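This report concerns only the one structure given below.
Note that this complex is displayed minus one protein chain, with the remaining chains in position.
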Amino acid sequence: MLAGLPALLPIAQNGDGFVRDPGESGTSCVAENDTVCVGWALDNIDRYVTPTLEHLELVVLSVGFGFVLAFAMALLSHRRRWLVPTFTGATGVIYTIPSVALFLLLLPITGRGTTTAVIALTLYTLQIIYRNIVTGLANVPEAAKDSGRGMGMTDRQLLWKVELPLAVPEIIAGLRIATVSTVAIATLAVFAGAGGLGAEIYNDIDFKTGIVVCGTIAIAMAIAFDALYVGAQRWISPWRKVRPV
Amino acid sequence: MSLATPALLPLADAFDSFSGAIEFIFTERETAGGVGGEPVGGLEQIGDLLWTHIEVSALAVALSLAIALPVGLYFGHRGTGELVAVAIGNAGRAIPELALIAFMAAFIGVGLLNVTIALAVLGIPPILTNTFVGVRQVDRGAVEAARGMGMSETEVMRKVELPLAAPTIMSGVRTGAINIVATATIAPLAGVLTLGDLILSRNVVGDDGVIAGAIVVALLALVVELGLSGIQRLVTPKGLKVQRASA
Partner (left out) sequence: MKREDGAEALAVEFREATKRYPGADTDAVHALSLDVPAGDICVLVGPSGCGKTTAMRMVNRMVEITSGDIVVGERSVRERSASELRREIGYVIQETGLFPHRTIADNIATVPQLLGWDRERTHERVDELVELIGLDPTLAARFPAQLSGGQQQRVGVARALAANPGVMLMDEPFGAVDPINRERLQNEFLRLQAELRKTILFVTHDIDEALKMGDRIAVLQEGGHLAQYATPAELLMAPANDFVEDFVGADRALKRLALLRVGDIDLWEAPLAYVGQATAEVRAKLAGAEVPHALLVDSDRRPLGWLSESDLSLDTVPATPDSAPHPLLELDDVMRDALSDLLQAESQYAPVVDGAGKIGGVLSIEIVSEFLNSPGALTDEHAAAERPLT
């Protein structure tokens, strides 16, 4: 069957051919493709700018939408506890579906392109962000809620002045995990027809230099976001040390 | 690519695609790759790919466990290296899957062993971190008591810490396994023909085949998740379940 055939080198799904442009320096290095051509990479770094920006766009949009959605879900289920298992279950099931599969399952419905990728990536962030918001709210000390109510706060005032602020560390922890994961998963967005660093790799799958450069950028992006979140948490809640995630 | 929202493709088309995919799973058909190619589709082919997918995933999970479990247990028991354990867990999440597989294929080689190792790289962090954290969270009083009763360090680990940490460890195994199963989808890029081969070969199997691959992969992942959840429940000592219920 198909197993007998050599693994078909994938022709780029979005139809773009790819020409390994050696540029001016490192001609033979790139052509031989023996090792990582650092010189060439540094000279041609601009070719990676667009994929990086695309990748960034995917991550920011997905985590942004994911947060808004998960927050809305959390507010809804805060006073209607029966919704919690439903939401938790639904987001969990979605998260279990492998990203490539989800991208493809959405294709017939939303078509190829960034939209599909963002939709899928957004859905992936829901589980962790929702769970963390709910846990954060649940961990608010009972005494603070009791005294807040006792002093005359309405439910809404209690939520916004006491519960949510105290849940912030947990929420940021969730965003942190979601963002780092999304940076990694977005490399697969190429299968939804979106761009990004993954597409850059996929378009020339055995170009060693390309793999290393793109992989490095992706990892660096993840680390940068991670550091950003740690800083944000320290700044927003100075009353609390950053806990290990 | 802009985010201009495409009109939602007519649902009828979507339905067609899915039904076509279902058909693909069960019956062979002509290849889309042109005349003279081998037929594609059908339960046998799906079965082969599925089996390979399961095989490489299982191997990778086993390898991950073999490495991460002892290390996590040891350091969790000792209580040192928390920062490292947590950092590894965080780092694991940042590994770009596509780059990983491509790297493995381009730099080291293709084949089952290499892919297994690459997948294990994804599976180790969650198992390691969860094992470490799980052991740390075991009631210190119980551990003290066990030592006080004369259990050797190994016995303490085996009889007290491991069972009590089991639920948390299993949770990590679940995460790792799902990561592995998911990433095994792109294993064909490194020469291991899993269900992803359908997804990656649209020219040969057609749109229906691609969707079929997606469907089966999704189902596989759900089954694995359910299965491991069940095992997690089995592995949770009854005493802990009661404790949680009464908390």
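Letters A and B mark the chains in the order given here, with residues in each chain numbered from 1 onward.
We take it that contacts are C-beta pairs under 8 Å (C-beta built on N, C-alpha and C of every residue); 3 or more make two chains touch, one makes a residue touch a chain.
Quick caveat: nothing in here was measured; it's all calculated off a predicted structure.
Engineer: Write out, one label after another, the shown chains that touch the chain missing from the document.
Structural biologist: Within the full complex, the chain not displayed touches A.
Engineer: Among A:39, A:92, A:111 or A:165, which residue is in touch with the absent chain?
Structural biologist: A:165
Engineer: For subunit A, which residues reach the chain that was dropped from this view?
Structural biologist: 141-154, 157, 162, 165-166, 168, 237-240
To be clear about the criterion, only the chains that are shown with their structure count from here on.
Engineer: Cα centroid separation between subunit A and subunit B, in whole Å?
Structural biologist: Between these chains, centre-to-centre, one finds 18 Å.
Engineer: Which subunit B residues qualify as touching subunit A in the complex?
Structural biologist: 1-3, 5-6, 8-9, 11, 13-14, 17-18, 38, 40, 44-45, 48-49, 52, 82-83, 86, 89-90, 93-100, 102-103, 105-107, 110, 178, 181-183, 185-186, 188-189, 191, 193, 196-197, 199-204, 210-211, 213-215, 217-218, 221-222, 225
Engineer: Help me check something: in the complex, which residues belonging to subunit A touch subunit B?
Structural biologist: The contact residues of subunit A facing subunit B are 1-5, 7-8, 10-11, 13, 54, 61, 93, 95-105, 107-111, 113-115, 118, 177, 180-181, 183-185, 187-188, 190-191, 193-195, 197-198, 201-202, 205-208, 211-212, 214-215, 218-219, 222-223, 226, 244-245.
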